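The block that comes next holds subunit A.
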Amino acid sequence: MSLALDVLTILSVSTGAFFFLAGTVGLLRFPDAFSRLHALTKADNLGLGLVVLGLLFQAGGLLAALKLVGAWLLALLAGATITQLIARTARTDRSTM
Partner candidate 1 sequence: MTDATLYGLCGAALVGLGLFGLIVHPQPLRKILAFNLIGGGAFLLFGVVARRGASAGLDGDPVPQALVITGLVVAFAATALAVALLLRLFQETGRATLRSDDSQP
Partner candidate 2 sequence: MAFDIGLAILVLGVAAWTIAARDTFAAVIGFVAYGLLLALVWVRLAAPDVALTEAALGSGLTGGLLLGASTRLARTQGSAAIDKPSAIIRRAAAVLCTLVSAGLGAIVLLLPEPAPTLAPQAAANLAATGLGNPVTAVLMAYRAIDTLLETVVLLLALVGIWSLAPDQLWGGLPGRRYPVDRDGVLTFVAQLLVPVGILVGIYIFWVGSIAPGGEFQGATILAAMWIFATMARLADSPAVSRRWLRLVLVVGPAVFFAIGLAGFAIAGGFLAYPEAHAKLLILTIEVPVTLSIAATLALLVGGPPERALR
C-alpha cells in the first residue's frame, strides 16, 4: 500500500517538476511579456499543484494536508490576481512606448 503511495508521489512530483521546466523554457523562448506570462502561469498553477498532490500522499494528518492545500490555494489566488495586475501594467507599459 505505502509502496503504491510512494510511486504516486514520485510520479506526481516528477510531472510537477516537468511543468516547472516547461514554464522556464517558455520564459526563455517566448518573445513578448504576454506569452511569457502565459508560460509562467503554467508553472505556477500546475507545477506547484502537482508537487502538492504528490506530497499529499505522504501527509501525516488532516492538518498537515490542509496546510499543503492551503499553501497551493494561496499561491493560486495570489498568482491569478497578480497575473491580471501584471498584464495591466504590461499593457500600459506598451501604450506609453
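Note that contacts are C-beta pairs under 8 Å (C-beta built on N, C-alpha and C of every residue); 3 or more make two chains touch, one makes a residue touch a chain; residues count from 1.
The candidate set was assembled so that all candidates are chains of the complex that A comes from, given by their letters.
Keep in mind that this is a model prediction, so the values were computed, not measured.
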Query raised in the report: Which one of these touches subunit A in the complex: 1 or 2?
Result: 2
Requested in this report: Enumerate the contact residues on subunit A facing candidate 2 in the complex.
Outcome: 74, 77-78, 81, 84-85
